[in-house]
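Missing here: one protein chain of the complex. Every other protein chain is in place.
Showing chain A:
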C-alpha cells in the first residue's frame, strides 16, 4: 500500500525528525511504502481559523496539488487532518476545486485512525516502560471523530502503565492564535490541564497533536515539572 506522509509544519519546522521518522517507520513495519512529497507545507489552519479564507484557499490549492497523485495521505496530527477535511467547504462556489478537495479529504487520515481503521492494526508491538496518560485533542475527537483508535493502540503497548486523564475532553488552551491573542485565558486553561496531568502521577504525557503538546509541554517546561511529553507516534515506535 502506498502512503504519502503529510508531516505538518510543526513536525517539519519546530520539532526534530523523531515524530516524522516514527510515523514512517511504523507505517513501513505494516507494509506501507511511504513517500514524502517535498513540496508540502502547512495545512492552512492558522489562516483559516483567523478568518483569512482567501489566503487559506491558496494554501489549500497548493496542498491539493502536492498530494494529487497520492493513494493515501497520512498525518501525525488530528487537527491538521481535520483541516484537510475542511477544504471542500472552502470551495463551495468552485465545483472544480471542490471536487479535488473532496478527493483529498477522502484519502486523508490521521496516523492512529489509519492504522486501526484502514490497516486493521491493533497492536504495533511497541514497548515503553513508563507511567503515562493521554491528552485527547479537541479537533481530533470532536471534529475528525477519532476517539478509540489511539486508545486501542496504546492499550497494547507493553510496559505502559496507563491512567486516564481526568476531564480529558477539556481543551488545553492552545487554539492556534488564541494562545497568543488571549494569553491570560490560555494560561489558566493550560495550568488546569497540567494540574490534571499531575493528578495522574504520570511520567509521560502522550498526545497526537503537536500543537497541544507544544502548549502543554511548554508550560510543563516553564514550571519545571518532571513530566516528559511524547507524540503518540514516538510511543508506538518505542521498542
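Everything that follows uses one rule, which is that a residue touches a chain if its C-beta (ideal position, glycine included) is under 8 Å from a C-beta of that chain, and two chains touch if they have at least 3 such contacts; residues count from 1.
What we mean here is this: contacts and distances are computed from a predicted model.
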{"item": "Undisplayed chain, where the name is taken from the UniProt record, one of \"Lactate utilization protein B\", \"3-oxoacyl-[acyl-carrier-protein] reductase\", \"L-glutamine ABC transporter ATP binding subunit\" or \"Transport permease protein\"", "value": "\"Lactate utilization protein B\""}
{"item": "Option from A:3, A:24 or A:160 whose C-beta touches the chain left out", "value": "A:24"}
{"item": "Residues of chain A in contact with the chain not shown", "value": "7, 9, 11-17, 19-21, 24, 36, 38-42, 44, 46-56, 58-59, 61-62, 138-139, 142-143, 169-171, 173-190, 192, 214-215, 217-219, 221-222"}
